[in-house]
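For reference, the structure I am asking about is given below.
Heads up, one of the protein chains got dropped from this complex, but the rest are sitting where they should.
Take a look at chain A:
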(Lines give C-alpha, C1' and ligand atoms only; values in the text may rest on other atoms or scores of the structure.)
Protein backbone atom coordinates (compact mmCIF):
# COMPACT_ATOMS: atom_id res chain seq x y z
CA UNK A 1 0.00 0.00 0.00
CA UNK A 2 1.53 3.28 -1.10
CA UNK A 3 1.25 6.50 0.82
CA UNK A 4 -2.02 8.38 0.17
CA UNK A 5 -1.83 11.49 -2.00
CA UNK A 6 -3.87 13.63 0.38
CA UNK A 7 -4.39 12.95 4.05
CA UNK A 8 -6.68 14.99 6.30
CA UNK A 9 -6.51 14.53 10.05
CA UNK A 10 -9.08 15.98 12.45
CA UNK A 11 -9.94 18.85 10.16
CA UNK A 12 -12.40 21.52 11.33
CA UNK A 13 -13.45 24.39 9.09
CA UNK A 14 -15.09 27.50 10.52
CA UNK A 15 -16.84 30.37 8.78
CA UNK A 16 -16.61 33.00 11.47
CA UNK A 17 -18.29 31.40 14.49
CA UNK A 18 -20.03 28.71 12.51
CA UNK A 19 -18.41 25.31 12.31
CA UNK A 20 -18.95 23.98 8.79
CA UNK A 21 -16.74 20.89 8.99
CA UNK A 22 -16.35 18.91 12.19
CA UNK A 23 -13.39 16.64 12.78
CA UNK A 24 -12.97 15.07 9.36
CA UNK A 25 -10.18 12.58 8.72
CA UNK A 26 -9.77 11.03 5.30
CA UNK A 27 -7.08 9.58 3.03
CA UNK A 28 -7.33 10.14 -0.72
CA UNK A 29 -5.33 7.95 -3.08
CA UNK A 30 -3.65 8.50 -6.41
CA UNK A 31 -4.98 6.93 -9.58
CA UNK A 32 -8.62 6.88 -8.59
CA UNK A 33 -11.63 9.16 -8.46
CA UNK A 34 -12.91 10.01 -5.00
CA UNK A 35 -16.46 11.37 -4.81
CA UNK A 36 -17.89 13.54 -2.01
CA UNK A 37 -21.65 13.24 -1.73
CA UNK A 38 -24.23 14.51 0.71
CA UNK A 39 -27.23 16.84 0.98
CA UNK A 40 -26.91 20.60 0.35
CA UNK A 41 -25.07 22.42 3.09
CA UNK A 42 -23.39 19.26 4.38
CA UNK A 43 -19.96 20.82 3.97
CA UNK A 44 -18.66 18.71 1.08
CA UNK A 45 -17.74 21.76 -1.02
CA UNK A 46 -16.28 23.52 1.99
CA UNK A 47 -14.07 20.54 2.71
CA UNK A 48 -13.04 20.30 -0.95
CA UNK A 49 -12.03 23.96 -0.93
CA UNK A 50 -9.87 23.46 2.12
CA UNK A 51 -7.81 20.90 0.16
CA UNK A 52 -6.22 23.62 -1.99
CA UNK A 53 -6.66 26.47 0.48
CA UNK A 54 -9.32 28.15 -1.65
CA UNK A 55 -11.02 28.98 1.63
CA UNK A 56 -8.15 31.35 2.36
CA UNK A 57 -9.73 33.79 -0.07
CA UNK A 58 -12.93 33.96 1.98
CA UNK A 59 -12.87 36.41 4.87
CA UNK A 60 -13.52 34.71 8.21
CA UNK A 61 -12.84 31.16 6.99
CA UNK A 62 -10.49 29.19 9.26
CA UNK A 63 -9.15 25.65 9.04
CA UNK A 64 -7.72 23.66 11.95
CA UNK A 65 -6.26 20.19 11.98
CA UNK A 66 -3.84 18.83 9.44
CA UNK A 67 -4.00 18.29 5.69
CA UNK A 68 -1.01 16.59 4.09
CA UNK A 69 -0.12 16.51 0.41
CA UNK A 70 2.50 13.77 -0.08
CA UNK A 71 3.19 14.01 3.62
CA UNK A 72 3.69 17.79 3.52
CA UNK A 73 1.41 19.99 5.65
CA UNK A 74 -0.39 22.33 3.23
CA UNK A 75 -1.23 24.73 6.04
CA UNK A 76 2.36 24.63 7.28
CA UNK A 77 4.62 27.69 7.30
CA UNK A 78 6.69 26.42 4.35
CA UNK A 79 3.69 26.00 2.07
CA UNK A 80 2.87 28.86 -0.27
CA UNK A 81 -0.89 28.78 -1.02
CA UNK A 82 -0.27 30.12 -4.50
CA UNK A 83 2.16 27.32 -5.38
CA UNK A 84 -0.17 24.81 -3.73
CA UNK A 85 -3.04 25.78 -6.00
CA UNK A 86 -0.92 25.05 -9.04
CA UNK A 87 -0.27 21.54 -7.63
CA UNK A 88 -3.88 21.02 -6.56
CA UNK A 89 -5.98 22.41 -9.40
CA UNK A 90 -9.66 23.17 -9.28
CA UNK A 91 -12.63 23.05 -11.62
CA UNK A 92 -15.70 24.97 -10.54
CA UNK A 93 -19.43 24.43 -10.61
CA UNK A 94 -20.17 27.01 -13.25
CA UNK A 95 -17.74 27.01 -16.19
CA UNK A 96 -15.65 30.14 -15.70
CA UNK A 97 -13.31 30.64 -18.65
CA UNK A 98 -11.47 33.95 -18.73
CA UNK A 99 -13.04 36.35 -21.22
CA UNK A 100 -10.00 35.87 -23.45
CA UNK A 101 -9.11 33.63 -26.36
CA UNK A 102 -9.16 29.84 -26.02
CA UNK A 103 -5.37 29.85 -26.39
CA UNK A 104 -4.92 32.50 -23.70
CA UNK A 105 -7.17 30.61 -21.31
CA UNK A 106 -4.78 27.67 -21.39
CA UNK A 107 -1.53 29.63 -21.72
CA UNK A 108 -2.13 31.92 -18.77
CA UNK A 109 -1.31 29.38 -16.05
CA UNK A 110 1.89 28.02 -17.64
CA UNK A 111 3.00 31.60 -18.33
CA UNK A 112 2.69 32.86 -14.75
CA UNK A 113 4.44 29.73 -13.50
CA UNK A 114 7.18 29.92 -16.15
CA UNK A 115 6.46 26.43 -17.48
CA UNK A 116 7.19 27.20 -21.13
CA UNK A 117 10.39 28.41 -22.76
CA UNK A 118 9.28 30.20 -25.87
CA UNK A 119 6.25 30.14 -28.10
CA UNK A 120 6.78 26.65 -29.54
CA UNK A 121 6.75 25.06 -26.11
CA UNK A 122 3.69 27.07 -25.12
CA UNK A 123 1.89 25.92 -28.27
CA UNK A 124 2.75 22.39 -27.28
CA UNK A 125 1.35 22.79 -23.76
CA UNK A 126 -1.83 24.36 -25.11
CA UNK A 127 -2.31 21.56 -27.62
CA UNK A 128 -1.59 18.71 -25.24
CA UNK A 129 -3.84 20.20 -22.54
CA UNK A 130 -6.71 20.55 -25.00
CA UNK A 131 -6.10 17.03 -26.30
CA UNK A 132 -6.18 15.62 -22.79
CA UNK A 133 -9.40 17.51 -22.09
CA UNK A 134 -10.92 16.08 -25.30
CA UNK A 135 -11.46 19.53 -26.77
CA UNK A 136 -8.64 19.81 -29.32
CA UNK A 137 -10.54 18.55 -32.37
CA UNK A 138 -13.41 20.94 -31.71
CA UNK A 139 -11.32 24.09 -31.26
CA UNK A 140 -8.01 23.57 -33.08
CA UNK A 141 -9.05 25.84 -35.95
CA UNK A 142 -10.27 28.65 -33.75
CA UNK A 143 -7.84 29.01 -30.88
CA UNK A 144 -8.10 32.78 -31.07
CA UNK A 145 -11.87 32.79 -30.58
CA UNK A 146 -13.04 33.86 -27.13
CA UNK A 147 -13.39 30.99 -24.67
CA UNK A 148 -16.72 32.40 -23.61
CA UNK A 149 -18.16 31.75 -27.10
CA UNK A 150 -18.00 27.97 -26.58
CA UNK A 151 -20.98 25.92 -25.41
CA UNK A 152 -21.37 25.18 -21.70
CA UNK A 153 -19.90 21.69 -21.94
CA UNK A 154 -17.01 22.90 -24.07
CA UNK A 155 -16.36 25.73 -21.62
CA UNK A 156 -16.16 23.24 -18.76
CA UNK A 157 -13.70 21.10 -20.72
CA UNK A 158 -11.74 24.27 -21.46
CA UNK A 159 -11.61 24.90 -17.70
CA UNK A 160 -10.37 21.34 -17.18
CA UNK A 161 -7.72 21.88 -19.88
CA UNK A 162 -6.73 25.11 -18.13
CA UNK A 163 -6.28 23.22 -14.87
CA UNK A 164 -4.28 20.45 -16.60
CA UNK A 165 -1.98 22.97 -18.31
CA UNK A 166 -0.10 23.74 -15.09
CA UNK A 167 0.59 20.00 -14.52
CA UNK A 168 -1.23 19.58 -11.23
CA UNK A 169 -1.00 16.45 -9.11
CA UNK A 170 -4.56 16.59 -7.86
CA UNK A 171 -7.66 18.00 -9.56
CA UNK A 172 -10.57 19.07 -7.38
CA UNK A 173 -13.95 19.31 -9.11
CA UNK A 174 -16.79 21.13 -7.43
CA UNK A 175 -20.00 19.83 -9.03
CA UNK A 176 -18.50 20.21 -12.50
CA UNK A 177 -21.59 19.00 -14.35
CA UNK A 178 -24.40 20.68 -12.45
CA UNK A 179 -24.75 23.42 -15.09
CA UNK A 180 -24.53 21.02 -18.06
CA UNK A 181 -26.97 18.99 -20.11
CA UNK A 182 -26.85 15.14 -20.02
CA UNK A 183 -24.74 14.79 -23.19
CA UNK A 184 -22.14 17.30 -22.04
CA UNK A 185 -22.19 15.61 -18.62
CA UNK A 186 -21.46 12.24 -20.22
CA UNK A 187 -18.47 13.74 -22.05
CA UNK A 188 -17.08 15.17 -18.82
CA UNK A 189 -17.59 11.87 -17.00
CA UNK A 190 -15.69 10.00 -19.72
CA UNK A 191 -12.95 12.57 -19.42
CA UNK A 192 -12.76 12.20 -15.65
CA UNK A 193 -12.38 8.46 -16.11
CA UNK A 194 -9.39 8.98 -18.44
CA UNK A 195 -7.78 11.64 -16.28
CA UNK A 196 -7.75 9.52 -13.13
CA UNK A 197 -4.77 7.59 -14.50
CA UNK A 198 -2.67 10.76 -14.39
CA UNK A 199 -4.12 12.78 -11.54
CA UNK A 200 -5.75 12.11 -8.23
CA UNK A 201 -9.30 13.37 -8.74
CA UNK A 202 -11.75 14.49 -6.08
CA UNK A 203 -15.24 15.32 -7.24
CA UNK A 204 -18.09 16.85 -5.30
CA UNK A 205 -21.42 15.91 -6.77
CA UNK A 206 -25.09 16.28 -6.05
CA UNK A 207 -25.90 13.27 -8.14
CA UNK A 208 -25.52 9.87 -6.51
CA UNK A 209 -25.72 8.26 -9.95
CA UNK A 210 -22.78 10.33 -11.04
CA UNK A 211 -20.77 9.33 -7.98
CA UNK A 212 -21.61 5.70 -8.68
CA UNK A 213 -20.62 6.04 -12.34
CA UNK A 214 -17.31 7.90 -12.07
CA UNK A 215 -15.81 7.20 -8.66
CA UNK A 216 -13.99 4.29 -7.08
CA UNK A 217 -14.35 5.65 -3.57
CA UNK A 218 -17.12 7.70 -2.06
CA UNK A 219 -17.30 9.82 1.07
CA UNK A 220 -20.73 10.67 2.46
CA UNK A 221 -20.95 13.95 4.36
CA UNK A 222 -23.82 15.04 6.56
CA UNK A 223 -24.08 18.21 8.67
CA UNK A 224 -20.34 18.78 8.57
CA UNK A 225 -19.43 15.22 9.54
CA UNK A 226 -17.85 12.56 7.41
CA UNK A 227 -20.39 9.81 8.00
CA UNK A 228 -18.99 7.07 5.85
CA UNK A 229 -16.08 6.57 3.49
CA UNK A 230 -15.34 3.48 1.45
CA UNK A 231 -15.34 1.71 -1.88
CA UNK A 232 -18.09 3.20 -4.05
CA UNK A 233 -19.54 -0.22 -4.90
CA UNK A 234 -19.70 -1.14 -1.24
CA UNK A 235 -21.10 2.20 -0.05
CA UNK A 236 -23.96 2.16 -2.53
CA UNK A 237 -24.87 -1.48 -2.01
CA UNK A 238 -24.13 -2.26 1.63
CA UNK A 239 -23.72 0.99 3.53
CA UNK A 240 -22.52 0.55 7.10
CA UNK A 241 -24.34 3.57 8.51
CA UNK A 242 -28.10 4.09 8.67
CA UNK A 243 -27.75 7.72 7.68
CA UNK A 244 -25.91 6.74 4.48
CA UNK A 245 -28.55 4.16 3.69
CA UNK A 246 -31.35 6.67 4.21
CA UNK A 247 -29.63 9.17 1.91
CA UNK A 248 -28.80 6.82 -0.94
CA UNK A 249 -32.27 5.32 -0.88
CA UNK A 250 -33.72 8.82 -1.19
CA UNK A 251 -35.26 9.14 2.24
CA UNK A 252 -33.82 12.67 2.50
CA UNK A 253 -31.61 14.81 0.32
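We take it that a residue touches a chain if its C-beta (ideal position, glycine included) is under 8 Å from a C-beta of that chain, and two chains touch if they have at least 3 such contacts; residues count from 1.
One rule holds for everything that comes next: contacts and distances are computed from a predicted model.
Trainee: What name does the UniProt record list for the absent chain among "Acetyl-CoA C-acyltransferase", "Cytochrome c oxidase subunit 4", "Phosphate transport system permease protein PstA" or "Indolepyruvate ferredoxin oxidoreductase beta subunit"?
Mentor: "Phosphate transport system permease protein PstA"
Trainee: Please identify which residue in A:28, A:67 or A:90 touches the non-displayed chain.
Mentor: For the chain that is not drawn, the touching residue is A:90.
Trainee: Among A:128, A:148 or A:178, which one touches the chain that has been omitted from the display?
Mentor: Counting the whole complex, the residue in contact with the absent chain is A:148.
Trainee: Which residues does chain A use to touch the chain missing from this display?
Mentor: Residue positions of chain A that touch the missing chain: 52, 54, 57, 59, 82-87, 89-92, 94, 96-99, 108-109, 112-113, 146, 148, 159, 162-163, 165-166.
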